[in-house]
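Removed: one protein chain of the complex. Kept in place: all other protein chains.
Going by the order they are written in, the chains are A and B; count residues from 1 in each one.
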Amino acid sequence: MAKRIDVSGLSAYYGSHKAIDDISMTIEPRTVTAFIGPSGCGKSTFLRTLNRMHEVTPGGRVEGKVLLDDEDLYGAGVDPVSVRREVGMVFQRPNPFPTMSIFDNVAAGLRLNGNYRKNELNDIVEKSLKGANLWNEVKDRLNKPGSGLSGGQQQRLCIARAIAVEPKVLLMDEPCSALDPISTLAIEDLIGELKERFTIVIVTHNMQQAARVSDRTAFFNLAAVGQPGKLIEIDDTERIFSNPSVQATEDYISGRFG
Amino acid sequence: MDISTHTPTAPPPSPRPGQAENRTVRGATRPGDRIFLGLSRGSGIALLLIMASIAVFLTYRAFKVLPEDTGNFFTTFEWNTNVTPPDFGIAVLVFGTVVSSIIAMALAVPVAVGIALFLTHYAPRRLSGPIAYVIDLLAAVPSIVYGLWGALILVPNLDGLYGWLDDYLGWTGIFDWQGGAPRSLLTVGILLAIMILPIITNVSREVFRQVPRMHEEAALALGATRWEVVRMSVLPFGRSGVISASMLGLGRALGETIAVATVLSPTFEIKASLLDPGGGTFAQNIASKFGEATEQGRDALIASGLVLFVITLLVNGAARLIIARRAEYSGANA
């Protein structure tokens, strides 16, 4: 089910401020791609252009192309709502719907399309929670509010919610930055399992994490504060961390700045 | 309040009052502190005393006349207070106040929520700022102006609506219209709705604006349309806020005097039809009957005012409770 992402000449703006400049890259299906780079380099902004969430921000605007397999997400007549069903997203802070139960949270995306029988819904919710390695912890309290879970559990609930609608691509925006080390490990393990089924793109501040979970790594940087962020290089993770082709990448990875 | 009150002032080892005058700066300022604290605490206590005396004096005057009442205060359909012995009851006023307020709420709440959503989630950003500002200003328009407008502009324009309601819904009895001037409880309800619209809109808008961005993005990222985002994230978050906003509006509608008095042509009876002139509300009745009331009549009006006072206290108390519950609720999820 996973799809390839092909970005060409993509720039994103907040009002008149250019946040990222002319980015092109290809992301293969069933791989994990990590975005790394210093704060403000536009990696999260770029991630949000991949499911048209960037334009939700007031003043947000995008130029360029993002092909999902062969279809441009920004083409004429494309409905951003359908794009976001194909390209799921997990956010930095866990954000389960506070008024909904665990079950309803997972079923939320499915119910938008209506017309699921109770049994079907039960099956998909169970499958998604299992897929998010959360089933065993919550199977006895599916009707309790999702906000009662721990931070790590909430984040896995959000992952379950995102994968329940069977997206083609899963975007993760620093999914572990609000979590403790054990929960982080649980999510990292989960990412390894999920890449069998989805194309995964993850933004992370943690270089060890990028090295552990990803197949490919893209390094972003910006010339100076206020300048737009740029893609410096993208390559196999191993190469980026052992022998990057650009000096700035090596400086960043070895901790010389950022 | 808590944030700023707990300023650690570390009281200095307090000098005995007698010695204080002989000391330097610190001793000399202590009376200043005491006077200032006394003044501000006194003001707070004065406020409490005013509240208490409102209840006490209204009750006192009310019970001067209530024992004289030959009718039943709660069930009599009469307001003959200038004769001895008086014969009066508030049944008609309860009915009129409740019915007109229900109409006002039924009309105003959905529209106000709609406008609040319009301003926070639908209108172009350039529009929504100025519109919110104007609606804010409209909340300040005095009720007498609404009353004048209601009596001279709204009433003459309601014939069409009344005729239409009579034609198609007249069979229910509630919307039966004999063709009199549309100065009825329905008109009062419509006017009250227009009057409380700005306040409910403003409070709801504030609540909707506070919906955490991440809840909305959660829905968006699942492929929700704008309306689905509103339904999944905005309305559940804003529900209790909208309820308390509505209660605020209800409090206003219940106590509105002068606008009702200008628009309604009152009679002291309960009519099945909302379209025929007649009925009355607590506040309107006080304003209309006051001019010709004897002292006994005034006490009777004060008695009805006491009931209105209690009703508005209950409504406002309920609103307060809901707001307090909401604070707990959002705290648990922070």
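One rule holds in what follows: contacts are C-beta pairs under 8 Å (C-beta built on N, C-alpha and C of every residue); 3 or more make two chains touch, one makes a residue touch a chain.
One rule holds in what follows: contacts and distances are computed from a predicted model.
Novice: The chain dropped from view, which UniProt name applies: "Aminotransferase", "Phosphate transport system permease protein PstA", "Fe-S cluster assembly protein SufB" or "NADH-quinone oxidoreductase subunit H"?
Specialist: When "Aminotransferase", "Phosphate transport system permease protein PstA", "Fe-S cluster assembly protein SufB" or "NADH-quinone oxidoreductase subunit H" are compared with UniProt, the left-out chain turns out to be "Phosphate transport system permease protein PstA".
Novice: Check the options A:Pro58, A:Gly77 or A:Gly255 and report the residue that touches the missing chain.
Specialist: Within the whole complex, the residue contacting the unshown chain is A:Gly77.
Novice: To test your reading of the contact rule: which positions on chain B touch the chain that is missing from view?
Specialist: Output for chain B: 1, 3-5, 7-9, 25-26, 29-30, 32-33, 35-37, 39-48, 50-51, 53-54, 57-58, 60-61, 110-115, 117-118, 122-123, 135, 137-138, 140-149, 151-154, 157-161, 163-164, 194, 197-198, 201, 225-228, 230, 248, 251, 254-258, 261-262, 283, 286-287, 290, 295, 298-299, 301-302, 305, 308-309, 312-313, 315-317, 319-320.
Novice: When the complex is taken as a whole, what residues of chain A touch the one chain not shown?
Specialist: Chain A touches the missing chain through residues 1-4, 29, 68-71, 73, 75, 77-79, 81-83, 85-86, 112-114.
Heads up, the rule we're going with is that only the chains that are shown with their structure count from here on.
Novice: On a C-alpha centroid basis, what's the spacing between chain A and chain B, in Å?
Specialist: Measuring from centre to centre gives 47 Å for this pair.
Novice: What part of chain B is in contact with chain A in the complex they form?
Specialist: 125, 212, 214-215, 217-225, 228, 232-233, 236-237, 332-333
Novice: Could you list, by residue number, the parts of chain A that touch chain B in their complex?
Specialist: So the residues of chain A touching chain B come out as 51, 53, 56, 58, 81-86, 88-89, 91, 93, 95-100, 108-109, 112, 147, 158, 161-162, 165.
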